[in-house]
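Below is one structure; the comments refer to it alone.
Of the protein chains in this complex, all but one are displayed in their positions.
Right, chain A next:
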Amino acid sequence: MIEILSGAPLATVQDLGRLGALRWGVGYSGAMDPLALICGNLLVGNDRDAAAVEAQLFPFEARFNADGAIAVTGADCAATLDGAPLLPWASTPVRAGQRLRLDHPKPGAWSGARAYVCVAGGIDTALALGSRSTQLRGAIGGHEGRALRPGDVLPVGAAPAGASSEPCGVMPPALAMPLEVDGLPAIRVLPAAEYACFSPASQEAFWSGAYKVTPQSDRYGFRLFGPELLPSVPLELRSHGIVPGVIQVPHGGQPIVQMRDAQPSGGYPKIATVIEADLWRLGQIPIGRSVRFLRATWAEAIEAARVNERWIDEVARLVDLFRTRSARS
């Protein structure tokens, strides 16, 4: 079991999301950085989609009520266990009673926004529509369908075999698979249905401008600020289905990117869609940082997803080899 000690708001239980429920109007939810969640799970021997705690405001503190193993991935929050420093993106044994603390992410070679506390056995809250992800809007999944509060106690599943073996770490994917344009993190996007309705100047500005993540950004959507995007003629649309990654442009001309807690429908014109393979990159951009958009083709978007999968498979293979080797020695 894990007991939440800190009052930092907006920490939630998340797995890889509630896929397949959009037809009932239920959005995905799930980790904003699925690669960090998968890596953390691999490091503690879990299934890739086991649930973890996603922390996005700090300091975050929790206490473990049983022996086990954990891995903290995502943003490097200078994590400590009873005051002793922990390696980022690595597994470590924990003993009952130990306290984990995550601090504000510090700038380094890569600065993220969200950290994942993965526990051997996974956070074992009840499944809702096939997922443990917290869906705040519908108040389902996770712990009582809400963000975590001090005193909350989260159940942990049975630890998988080999969970407590030698500590092991992996390279953060942002360093293994970097993507930048002019020194800014880049996000690959596909032009969306209403792209052609935007003025040529707006289209040009979208590809060449930097867009800053504003403080009005959360798990529902990122409101960006950058060069104005205006349609050639005013557009009126009926509400239609949308998914995480869709970049809508309301009347003010500043884009909104739908994120994991996006509602399943909307009516603003869509200029582009972040490719699924790059949603984790955007999910880790801290408020105040700017991004650039890179135009991708369908083929490139699919290849990018394959590159992610191959990278994860390779990490899984290396971690497995390391674990087999440690078990022998």
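The rule we apply is simple: contacts are C-beta pairs under 8 Å (C-beta built on N, C-alpha and C of every residue); 3 or more make two chains touch, one makes a residue touch a chain; residues count from 1.
What we mean here is this: contacts and distances are computed from a predicted model.
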Next item on the list: Using the UniProt record as the reference, specify the protein name of the hidden chain from among "Sporulation protein YqfD", "Transketolase", "Biotin attachment protein" or "Dihydroxyacetone kinase subunit L".
Entry: "Biotin attachment protein"
Item checked: Contact partner of the left-out chain, one of A:P59, A:G169, A:G253 or A:P286 -> A:G169
Item checked: Selected residue (touches chain absent from view) among A:A109, A:V233 or A:A299 -> A:A109
Check: Which chain A residues touch the hidden chain?
Finding: 76, 84-90, 92-93, 107-110, 166-172, 175-176, 311, 314-315, 318-319, 322, 325, 329
